[in-house]
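Here's the structure we're looking at; comments come further down.
Removed: one protein chain of the complex. Kept in place: all other protein chains.
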């Protein structure tokens, strides 16, 4: 069973320990926009206004309170809009 | 008696047990946008701005508090806008 | 005496018993958008942005708190915008 | 002394007894938008976005709390925007 | 010393006794938009969206709480936007 | 050290005594938009939507609470948007 996001939506999966790894990425933000590191699972087709700039497998920073949580066959995903993805981490 | 949705609206029917099936989809979201699984019954023609990306029979994730409930000949439907459909589940 | 709606407005007349008929349509909605069944009486010309998708005689579902009530020669009408008409019922 | 409305504005004059005439028009609306019957006195030139769809002498339904009251040489007028005129009554 | 308004702004000067002259203009409006009679002193160049429809010397009705008061060499002016001018009085 | 404003921003420097000079400009405005006299120091390139209508050295009226204060090498500047400049004073 798979999730195919529509329009400018992206399905991501949180990666672990993103706030504890010492030499990794530790995130702190304003109350308004706290980012989290996630891995892109599925990418929507985009719209006439929004071009999709991420691809499956990308590690991304997303705004913490954006999107909708979905649990599918035991795994948790978040469906976010393209504009809620701040950056790709390489 | 049938419902023909206008513009970018979609008529959906909730599918059952979407929160209890063990290996199925269990949904939990923010207070702002709780998704639900539904089956598409009728699709509007779209508008010049909005292209319809679902078809009759698709299983979809919709935002929980979006749309309008309608009971027609004993069956319950929800009329949502295309933008309230987050993803297709296959 | 007739009402000729302007722009993207539509004059509708409520049909009866839309919440009591057993095998008919029984409506229940969120507090935000409660639909009602109505019959289209007059249709405005539309605008450059809005194409009119209903015609005189159509049975339609409208949002309950939308529009303006008008009593003309003893009969009650509601003037709604095209976007407040959710679907055509056949 | 005359008033020449600018852009998409229309000068109207309220007609009398619009809520008491038995076989005439009796208006009741939501708290948000109560219509009134008025006669068009002057019509602005319109804008690139708004085409004027009424002419001098038209009887119109306007939203009750829209517009600005003006008293000119003893007579009262209301200056409304084109979008506040709901319909022409014939 | 002169004021040259920018974009779609207009410099006006209030005319006197606009609420007391018996056979003249007496203004009463809603709390939201109370008009006043003023004389146009300077007109900005307009923008690609807004065409200036008044000229120096025009008597105009403006919304009472719109604009910014400016005192220049003892004289008081108001700088308003074109959209705050409701009509020209002739 | 210089400040080069981006997009439709303008760097201005307040001129003195703008509220006390007797035959000069005395400003009083609504609570919402109190203007001040300033001298233009640097002008941004503008955007596709906004054309810059002031140049270095212009005396301008700006909205009092608009913009951001910056102190650079002991001198105070304000960075405002083009739309916050009401008029040029000559």
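The first chain written gets the first letter, and so on, giving A, B, C, D, E and F; residue counts start at 1 in each chain.
Going forward, contacts are C-beta pairs under 8 Å (C-beta built on N, C-alpha and C of every residue); 3 or more make two chains touch, one makes a residue touch a chain.
These figures come from a predicted structure and were not determined experimentally.
Residues of chain F that touch the chain left out of the display are 1-7, 9, 11, 44-45, 65, 67-74, 79. Although one chain is hidden here, its contacts on chain A can still be listed: residues 23-30, 33-35, 53-54, 61, 63, 83, 85-90.
Definition applied: only the chains that are shown with their structure count from here on.
Chains that touch both chain D and chain F: E.
Rotating chain C by 155 degrees superposes its CA atoms on those of chain F, with the angle stated to the nearest 5. Chain C and chain D, compared by their mean Cα positions, are separated by 23 Å. Work out the mean CA point of chain C and of chain E, and you get 42 Å between them. Among all residues of chain E, none touch two or more other chains. Applying the touch criterion to all chain pairs gives A-B, B-C, C-D, D-E, E-F.
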